[in-house]
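Report on the following structure.
A single protein chain has been removed from this complex, and every other one stays in its place.
Our next item is chain A:
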Amino acid sequence: MKQKITKSQKAYMQNPIIQFFKFIYLNVRIIRIVAGGHGGTRK
C-alpha cells in the first residue's frame, strides 16, 4: 500500500502559520542549493 496523505497531514500542509515558517525554511534550502554553486565534472 502506497503512502497516503492523511487528514492531519493535509491540515499541516494548509496551515498558514506553520507554512509561513516552512516558506522561510524552503527559501533557505533552495538558496543553499543555488548558492552551493556548480562546476565541471571532468578533470
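Throughout what follows, a residue touches a chain if its C-beta (ideal position, glycine included) is under 8 Å from a C-beta of that chain, and two chains touch if they have at least 3 such contacts; residues count from 1.
Everything below uses one rule, namely that contacts and distances are computed from a predicted model.
Hidden chain, UniProt protein name from the list "Planctomycete cytochrome C", "Sulfide:quinone reductase", "MnhB domain-containing protein" or "sn-glycerol-3-phosphate-binding periplasmic protein UgpB": "Sulfide:quinone reductase".
If you put the missing chain back, the residues of chain A touching it would be 2-5, 12-16, 19-20, 22-23, 25-27, 29-31, 33-36, 38-42.
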